[in-house]
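Dumping the structure here so I can ask a few things about it.
Complex shown without one protein chain; remaining protein chains in place.
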C-alpha cells in the first residue's frame, strides 16, 4: 500500500506540504511503552530545517500532537495517531504548469490525473519525512527496551567522506553525532563538507551525499528468506524516503569486486558466541540476521530544488521553457536525511522483531 | 510474506534444493495469455547451469511442469502452478554442523530452530531462482502484450566492466546477449571476464559482479509515492534474489557526487512527448515512472561456495575448525544472475502495471 | 491489519472514545472526485446520537475535519485524512476494574496487557464507527460516479420485522428511509419497533435487531474465488462493525432448508441481458458478482450497556460482584447501525471495483 508499511508494526502516512496537517498512524505498536516525549521532540528537531546556513531558512515548528493510542503516559496498543500542523506555508511560490526537473511534478500529475496538490510538492514533499521521524522515534523507544539500537552518520557529502563504521563494531553514538554541526564520526571533515554545501548554495546549486546506518542488537534469526529478507524489508522502506537512489548492505557494490575468499565472513567463537571476523555481508546471511551489526548505506541525490536556471516544459502550453525554482531550499538534504534513515530503519527493525516473536525469537 | 510477493500479480515460491520438487504459484496472472512454452523453456535454459567451465558442472533439467491455471494454450486467470522436479541431488556432500561462511547455514538453523532442510542450502538455495525465472517468463509474455520489455546485461565481473546502458535509450537486445558466451553489450570484454572467472576457479575461489537492467515501455504514472514507490517494489524483489547486496537506480550511488544542476534531468519535448535529456533518476521521479527507461543495477556477491580452506565453527561441538566446501560450485554466479534479475524485474513490472490499470493507466 | 482494511481503497481507523480525536486515513481513493461535503455531513448525522428517545442523549458534534488529500474541492488521490474531535466525554463514568458483560473490557485488558484506554470502551467504542461512516460517504460518492448505489434498511428490531427487500429489485431509497423516524421500508412497523425499544429502555434493558443491505450496479465479474470472494471481503468488513454477530448473503441461513431446485437461481434473458429470476444467492456465484443486486443481512446484538443490575467480576480484586452500567446509553443500536452497514458495504464495493478495473471490468 502506498502509504501503509509493515506487517505487525504498521505505519500509515498522510498529508501534503500545504494541507492543513501531515501525520502518521502507527498501528500495532506494543502496549505499555512509556513514551519519552522530550526524546521524541529531540528526534523531531534533528530533522527540522532552519537551523543554519546549510539548510533551508524555512522554519517549521513540527510539533507532533498525539491524538490517540496514548494514555497515562503509555502506548495503549491501539492505533497511535500523531498530527503535525502545517503552519509555515507560502503557496504563492508555486507555478504548477512548470515541471520542476527531478521533482515529482510531472509524474504526480500523470499518476493523479492532474488532481494532486502541487503546492510545495504536495504529498511528495520531503516534509512527509517528519511523521516518519516521529514513527521512528516511537519505534526506537520500543527497540531500546529490547536492547536494539540504531545509529546513522553522514557518510559523505559530494566527494568528501567521513570515516566508515567499523562493520563489526560500529560506534553507536547518535547523541554525540547529533550534537555536532554535521553528524559525522570524524569531526575533521565537517569544515570541508560545510564548504561543499555552502559553495553549492552560493552557486544556486545543491549537492548530494550518502548516509551509513547500523542496527545493533537484533537477535540471530530475525527475518526470512526471499521476499521477507531483511534486505527486502529495509530497502523497500529506505527507497520510500524521497531522494534515495541506492541502497547497499555490508560491503555492498564493492563486494562485487572481491573474491569469495575475501567476502566470506568466517565464523569464530567469541566467549561461546558465534560471530564473524569480518562483516562484508552486513550482518545478514540468506536474508536473516546473524547477530552481527546490520550495516547499510543509502545514496541521497542532490536537492532537486535549485535556484539556477534549468530547462523544462510548461505542461499547460506544451512548450519548452527555462525556469528557476524559487522559494526557500536546502542546498543539501543528506545531513538532514541522517535521522530519517535512522527512523526508517527503526520502523523496519520493530516490525521484524515483532514478527520474530511469533516464531519464538 | 516470506514466499509470496505481489499485490495483483502474485507469486509464491516453494521447495528446497533437495526436496522432491521446487515450484511457484502465480496468482493473478491475467486470463487469456497465450503462453509460448518454447520461449519459457529458452528462459529456463538461460539460467541452467552446467553449460560451460564458468558455471557448475551440475546438470539440472529444470523443465517446469504446469499443473494448473493453463487451459487450451492460454492462462485461465486462476492460480498457475509450475513444478520442477529435483532430479540431480547428491545429499552426501553436506555436513550440517559445519557453518559454511557467507551461506545461510547458521541463520537458517537459528531461524527454523534447527529443523530447516540443510541439504544444498535447502530453501535458501540458488535453485529457487529457477521457479522465479519461470514466473518472470510468464510475466514477460504478459508485458510484451502491453509493449513493455525487460533486458539486463552483465555489467561487470570482478573489476572488468561492460559498456553501460545508454540510460535514455538502452539496447533491448536480450536475445542477442543470451546468444553470447557472456551476456555483455561489448563483446570485447568477454575474454577478460572469462579469464577472471576461470582464474578464480583455478584458485578454488570465486568472483562477483554486477547486473544492469532496463525496463522499457512502462507508461507515465506507474507506481505510487512512499512505500509503493517503484524503487521500493523493485528493490524488495531484487534483494530477494540470493547474493544481491546492493541495488541502485539511475545514476545510483554516483548521484551523491553530482550537483543538482547535473543530476536534475531536464524536460524537453520530443515530437510532442515529454522526455528528459538525461536519465540520472532512472526513469523515476517521486517513485513513479516518467516514461523514460527504468534503469537499475544489482551487485552480486562472489559465490560463497569455494573450494579454498576457510575457518568456521562446528555448531554441534561449538568448536572452531577449518573446512572446504565440497561439491560442484559456480566460480561466478553474476552471469547466471542476469536472467534472474530480468525475471524479478518483469514480475514487479507486471504487478505494477496491473495496479496502474486500476487507476486508469 | 487491525486498523487497516482494503487492497486498493484502503482505510485506517484510529482513536478512542475519550482520546483527543478519532479519525480515518483513506489511502487509494481515486483522484479527482468532487466531494459533496454537505452530503458527507448528512451521512454523519444519520449516525449521530442524541436525536430522540430511542438513542443515547449523549450529543456528539461529529464534524469531520479533512486535513489532507483534498484540494480545490476534489480528492487529490493521495491519503485523505479526516479527524473528528472528541468533545463530549465524561471520563468519570467508568470503573475500569468492573468488567462490563458483553463489552471488550476483559478482552481488551488481556489483549493489551492492561494498557488499553478503558474510558468509554476506548478503541472498541461504537464511536469508531463515525470515521467509518465518513469513509463510507467518500466511497459512496466514488461509487455513484460508477453507477453503483448502496442502501440498507432496518430489517428487524427484537421480533418485529420490516418488509424484506425484493431480492431482484430492492428499493434503493436511502434518503427516503433516512427521513423516517426509523429507516424501514414499511412505515407501519415503526410504532411497534419504537415501542419495543422504549419498553426495553423503561426496563433498563436493550434490544437487538437486523439490518438488510443491497448493493446495486456492480458489473458482472467483480470479485474472485476463495479468499477474495465478495462474501469474504464483505463479511470481513461487516464483522469489524462492533455488535455484528451474524452475516448472511441472499437467502442466507434459510437457504439450508431449500432444495437445489428452489435455491438455484435460473438464468433468463432480459432485453439481451443475462439475469436470474430469483436471487437466493445474493447476486454472487463462486464469490463473484453476477449482475443481480448483492443482498446481505447483518445481525446486531442488543446494546451491551444496560442500566439493569448484572453479575460480573472485579478484576483487580478477583471477586464476583454486581454492577450497573451507568452513563448515557442507547436502548438499541440496530437503527443507528443501518448507515454504518451501508458505509462498510460501500468501502468494500469501492475496493472491489478498483481491483476489477485492473482486470478490465
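Read from first to last, the chains carry the letters A, B and C; within each, the first residue is number 1.
Just so it is clear, contacts are C-beta pairs under 8 Å (C-beta built on N, C-alpha and C of every residue); 3 or more make two chains touch, one makes a residue touch a chain.
Values in this document were obtained by computation on a predicted structure and should not be read as measured data.
Looking at B:16, B:265 or B:355, the residue that reaches the missing chain in the full complex is B:16. Across B:111, B:194 or B:336, the single residue that touches the chain missing here is B:111. When you scan C:80, C:334 or C:349 for touch with the missing chain, the hit is C:334. Although one chain is not displayed, chain A still touches it through residues 7-8, 30-31, 77-78, 225, 354-355, 357-360. Taking the complete complex into account, residues 1-5, 13, 99, 101-108, 110-111, 113, 123-124, 128, 156, 158-159, 200, 203, 205-210, 220-229, 231-233, 235-240, 242, 244-253, 255-269, 272, 274, 276-277, 280-282, 284-290, 297, 299-306, 308, 310-313, 315, 318-320, 334, 359-360 of chain C touch the chain not shown. Listed for chain B, the residues touching the missing chain in the whole complex are 1-4, 7, 10, 12-16, 19-23, 25, 27-28, 31-32, 65-71, 74-81, 83, 111-117, 122-123.
FYI, only the chains that are shown with their structure count from here on.
Of all chains shown, the one whose average CA position lies nearest the global CA mean is A. Put simply, the C-alpha centre of chain B and that of chain C have 45 angstrom between them. Between the Cα centres of chain A and chain C there is a gap of 38 Å. Between chain A and chain B, the centres computed from C-alpha atoms are 26 Å apart.
Multi-chain contact residues of chain A (touching two or more other chains) are listed as 1-4, 13, 111, 113, 123.
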